[in-house]
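Following this message is one structure expressed as structure tokens.
Shown here: the complex without one of its protein chains, the others still in place.
This part shows chain A:
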Amino acid sequence: MMTGTAELRGQALAIHNLSLEFPTFSGAVKALDNVSINVGKAEIVGIVGESGCGKSVTTMAATGLLPRGRYRITGGSVRLFNHNTLAMDESQLQDVRGKMVSTIFQEPMNALNPTIRIGKQLTDVIMRHEEASLPDARRIARDILADMLIGEPERVMKLYPFELSGGMRQRVLIAMAFSCNPGLIIADEPTTALDVTVQAVILRLIQNRARRTGTSVVFISHNVAVVSQLCDRLYVMYAGRIVEHGATRTVLDAPLHPYTQALLRCLPERVAPKQELEAITGAVPTLMHPPAGCYFQPRCKEPVDLCRSRSPQLAGSDGREVACWRRGVAPETSEQGSRQ
């Protein structure tokens, strides 16, 4: 595998072979299987895949946001700026969140306290993490809101969350995420509920700020076109596994994994009007009883015998890897991860 320890030093986030399950009455939901994701300093990395494929669980596990006692890590490791977050208790994790990493979620209403004015919520966060005085915190808050193109920041700071539009709330949350200068921002579908004009601006703001301050960004989305515009590299997930990753342009211009290919082919952008879209037949496997072998095999158009019995492992070179038996992966090299 490509992630030697020497490489880890330049990393903001290094998730290595992480496997995780949710025990339920009817059996364990194997939400993640051998997931490895690396995010370099100042890099913008996308994670794409359809709903339920494990995008949110991956980053929530890495930052300790999953409900305690409700899940089991069954293998692998996480390094967040070289700290082992899997071994931390809640107070250590709280320290990490905010100082090193901030997460922006899709629905900004849930992340803001509806009974407290915007200004107080912002300054509280800044004072807690920056040990700033109140006047300093106010000034920082004002500047960051202005950075997020919020007109009249002084006035907005006096408002309650419900008095803002969805797009403004989301920009306030991004301001909050940036306010304590974290090294890593995790943006989990932050623009999915917004209009395209607001979305375009928010993506620009994230990009500008990340480039200017050298902040790393993990951008989670089901919208491949958005990821193509924002991210340097991307990971494609399917049913709890990474199936392909590499530089954004390389992966999208010449996808190697049949799932990535199918995902791009079913978009209306790429065919003539009214022509039939290439839908992916069948459905995502249940993670309680995943098929043996390649998880995409029941829907794959070109499986070989091996696909039904053994899981292909990621393999490749130059930061481009794909997990597919038909893409030149010799079975011998894959022994290590084909657990069942």
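As a working rule, a residue touches a chain if its C-beta (ideal position, glycine included) is under 8 Å from a C-beta of that chain, and two chains touch if they have at least 3 such contacts; residues count from 1.
FYI, contacts and distances are computed from a predicted model.
The listed choices are "histidine kinase", "NitT/TauT family transport system permease protein", "Peptide ABC transporter ATP-binding protein" or "succinate dehydrogenase"; the UniProt protein name belonging to the chain that is not shown reads "Peptide ABC transporter ATP-binding protein". The chain that is not drawn here is touched, among residues A:107, A:130, A:232 or A:278, by A:278. If you put the hidden chain back, the residue from A:116, A:134, A:254 or A:267 that touches it is A:267. If you put the hidden chain back, the residue from A:29, A:230 or A:307 that touches it is A:230. Touching residues on chain A toward the chain that is not drawn are 50-51, 149, 165-168, 194-201, 203-205, 207, 222-226, 228-230, 252, 262-263, 266-269, 271, 273-274, 276-280, 283.
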